[in-house]
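A single protein chain has been omitted from the complex, and every remaining protein chain is retained in its original position.
Chain IDs A and B follow the sequence of writing; residue 1 opens each chain.
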Amino acid sequence: MTAPLLEVRNLDVSVRDKKGREFKIVDNISFDVQPGEVIALIGESGSGKTTISLACMGYTRPGCHIIGGTVQLGGTSVLDLDLPALQDLRGKDITYVAQSAAASFNGAMTIDAQVTEIPVITGTMTRDQALAKAARLYRDLELPEPESIGKRYPHQVSGGQLQRLMAAMAMISDPRLLILDEPTTALDVTTQIEVLYSFKKLIADNETAAIYVTHDLSLVAQVADHILVLKDGKMVEYGPTEQIIRNPQHDYTKALMAAAHLMPEEIHAPPALGAKEPPLLEVRNVTAGYGPAQDIIALRDINLTISAGETVGVIGESGSGKTTLGRLISGLMGAKQGGVYLDGKQLAPSVSQRSREELRQIQFAFQMADVALNPRQRLNKILGRPMMFYRGLSQSEATREVARLLERVDLPTNFAWRFPPELSGGQRQRVNLARALAAEPRLIICDEITSALDTIVAQQILDLLEDLQEELGVSYMFITHDIATVSKISERIAVMRHGRIVAQGPVNEVLTPPCHEYTQVLLNSVPEMRTDWLDEAVAERRRLVAALD
Amino acid sequence: MTDRARTWRGELREAVGDLTPGVALCLLFLIAVILVGAFAPWISPYDEAEILTNESFSSPNAEMWLGSDYLGRDVLSRLIYGVRITLFLALIITFLSFFAGVGLGFLAAAFGGRVDDWMSRLNDAMLSFPALMLALIVINSLGSSFVVLVFTIAFIDMTRVYRVARALAVNIMVMDYVEAAIVRGEGKGWIVWHEVLPNALTPLAAEFGIRFTYAILFISALSFLGLGVQPPQSDLGVMVKENMQAILYGEYTTLYPAFGIALIAISMNVLVDWLLQRSSAKLPDEI
Partner (left out) sequence: MSLTEILAKRLILGLLTMLFVSVLVFVGTEILPGDVAHAILGQAATPESVAHIRERLGLNEPLHVRYVVWLTNFLTGDFGTSLANGADIGTEVSRRLLNTVILAFCTALIAVPLSVLLGLWAAVRPGGLVDRIITATSLALISFPDFLVAVVLVTIFAVKLGWLPAIASIRPGYSLLDWIRVLILPVAGLTFTILAHMVRMTRSAVLNVLSSPAIEMAILKGVPRRRLLLRHALPNALGPIINVVALNLAYLVSGVVVIETLFNFPGLGRYMVEGVTNRDVPIVQTCAMIFCSFYVLLNITADILSILANPRVRYKK
């Protein structure tokens, strides 16, 4: 075995809070990266994975300090270098691909100027050489118009393309080590596998060593040779990819595996046939749009029914109109044509025209619990207000009810006196759900409520949703971009694309071939836990997309 | 994360704990100045208008700690009364401008659409007027009196407060928690009071400090031009104007009120900066 390219030993990073107290956020981390090898740092938010990868470049975010350990890159001790030496190292020997390319590109410079900047200013290439190499990389990354795309400004290209352009920027100096920090997280699922595929190819073709930072175990199985699982800044498990996937040792890794975005083994049985009662909610022939005359169409000819006690999944990518549909049903926007019916009775288009009783029956749960809960209100008020507003409870009755409600969503009752910022992300999402339940609704519209959560927490929220449904018989309209999640909990689903429902029905029918081409594209994007999945999936995807357009 | 419920008392204790010595000093100074202003008649050694000596600009002595002014009145007593008037006017002005500015700003943000468009357009037009010009025009027409001063400056300040309050409220109105209240069916009043206001309080407190300082400086400037507080009444600006010639005699009578204004304003600004900094992020230390 040759000497490792990168050797990290006993790395400690701490952060100082406002009061000047030190917290360790990275605790005693050691790992190696062999030449040409990809190692994945896996963990949930707050696990320290980004901090570790930045420390490998000798960089810490404001407020953080490396307090111990060593980082050796091919014999150079990175942490002992002074700033000019570090500047020399960065961009040449170690390069970085950030999570959000849209924010990380400089809006005032052309893409070419940024991609070729380092080789040109350090004199390793002439401008023309650098441009030629950039164009070659653009082609390798399968970007459109590789000759001219670099002449544009960052805001003139799409997010998926920018992410690839950032990879080109990282690869232009032929780095010895490439750091990819959640490079596909901000992308749509179906774009994600294409970008991942081009990254994988690029790394393999150039035999570059890489650190791949992500929270998604199923994705990383496709690219990594070794996996390092992190939790709260500590190392949980470290080993070859096959071993971690096939035979995880630690409970936490097992939990991560269990919660990964995979298609469930079995999907819901079709709902009981012959619905005797009229549906709870019906959306009939709705067309709607934005703008003063609703002429920017966001929804076209939508028909959807939701019966009592069932979960209907609505799935689509960003811009498909799925959130707009949820907003329309809850009265945040009106329809241009068609209408929404509750128990067969048409609902007024806007919240202000609906009766309190109508409003109570349909509740909305927002995606981001941290912005959906007023940070300056105690949970007692957040949860108590809907009870008082809809059900006419007194303050003291509401306080008693809040305690019961908190128990129901598995939170301690003394949380009633806390403010949302004092809660963890998962706890906040439970409160978010509890607020919807506080109205005793018959339908809850859940808008991507698990997307912003770490996988394990997301799984817990899904379990909670199912328990509540069993207990209370409430219906859900579950809006998401994640077909794996939706197939776990829905009885029926509707697939949306460009403002239309392209397929709908019982989940097993819609998702079992032969199905609509677009549904297949979505299904095809769900990672599988085998290392040869990606190549097959990309080949399949290209065939499908060609057929679709 | 502790289990201790956060109360306003807890927050206050936390805030006091965060005070740096410099900020604490400024806070104490402001409190002292306000007390001096409030109890001026009991504190000041002489009456502000009493002519005690026929010597102009006499040097500080045992009877008159800061010397006399151009008419032979006690500078210290006049300073104490000057602080009283300056603070009194500035406080009324700032409260008025906040009452109107925040009210209208929140109103525009809550209703949005055409109401907001027209209100904001009108406000922008008012803002295209230099503040001093507006004041001069009004004073030209109506003459200068306390009432004219207070309402004119409060109006000018209101246009600035409106802009800040509206911007704050608009940013809060797009938050999901406000949308949650809207889908629930809450009225605009409830939303503004329970959702928007609590989240706008800290920046509004900072803005209050800024506007208060501005009001002090503005009144002083007008008084200095001879268009603000009219003799025999006097504030700190009038004192500077009246005693300008003292400088030529090498006496510093003029500087006391000028530095008085500056100290009050500095303390307020330090406090505001601290308030804003308590909730802001840091920057890379490498660049």
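Just so it is clear, a contact is a pair of C-beta atoms (placed from the backbone, for glycine too) under 8 Å apart; a residue touches a chain by one contact, two chains touch by 3 or more.
Computed from a predicted model, the values in this text were never measured in an experiment.
Screening B:V75, B:L96 or B:V270 for touch with the missing chain picks out B:V270.
Touching the chain that is not shown, out of A:A103, A:A204 or A:A539: A:A103 (per the contact rule at the top).
If you put the missing chain back, the residues of chain B touching it would be 125, 128-134, 136-143, 213, 217, 220-221, 224-227, 237, 240, 244, 247-248, 250, 252, 254-255, 258-259, 261-262, 265-266, 268-270, 273, 281-287. If you put the missing chain back, the residues of chain A touching it would be 54, 57, 59, 61, 83-84, 86-92, 95-96, 98, 100, 103-109, 117-118, 121, 152-153, 155-156, 169.
The working rule: only the chains that are shown with their structure count from here on.
Mean C-alpha positions place chain A and chain B at a centre distance of 47 Å. Within the complex, the chain B residues that touch chain A are 1, 3, 5-6, 18, 175-177, 179-180, 182-186, 194-195, 198-199, 201, 278, 281-286. Taken together, the chain A residues at the contact with chain B in this complex read 18, 59, 61-63, 83, 330-332, 351-352, 354, 356, 359, 363-364, 366-368, 371-378, 381, 385-386, 389-390, 414, 417-419, 422, 435, 439.
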